[in-house]
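All protein chains of the complex are present and in place, except for one that has been dropped.
So, chain A:
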Amino acid sequence: MAARLGSAGVALRSAAMNAGAVRGLAAAATEGGNAAEARSLYRRFLRAANGFGDYNLREYTKRRAGEEFRAHADAPSDKIATLLTRGANELEVIERQAAISKLFKHVNSVMDLPSKKRME
């Protein structure tokens, strides 16, 4: 995993995508023993997404992760390694950018407030 994380950053998308593929990958990879890896990757995506101070980036990353992992639910087993690598690369980008976003002061969105407050 660490070696994979080291390769250059692809787009967040596959990362996100891998989140989506979680279930599918998990299912497809059961025999290969990749299921745990896929599940773990998806969880790391969600965790990284929550690292964004910005409401919109947080929600987007979670949404795309879910979509992509779902889209690849039925991925053939020979594709899984590639998908996982791509996901890991994108995860790296998200984790890095989320970490950077924490270094600066941040303004909350109204969407971070309880829904009653938003309607004022």
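Here is the rule we use: a residue touches a chain if its C-beta (ideal position, glycine included) is under 8 Å from a C-beta of that chain, and two chains touch if they have at least 3 such contacts; residues count from 1.
Quick note on the criterion: contacts and distances are computed from a predicted model.
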UniProt protein name of the chain not shown, from "Coatomer subunit epsilon", "Adaptor related protein complex 5 subunit sigma 1", "DNA replication complex GINS protein PSF2" or "cysteine desulfurase": "cysteine desulfurase"
Listed residues A:38, A:75 or A:94, member touching the removed chain: A:94
Positions on chain A contacted by the hidden chain, ascending: 9, 11-13, 52, 54-57, 59-60, 63-64, 67, 93-94, 96-98, 100, 105-113, 115, 117-120
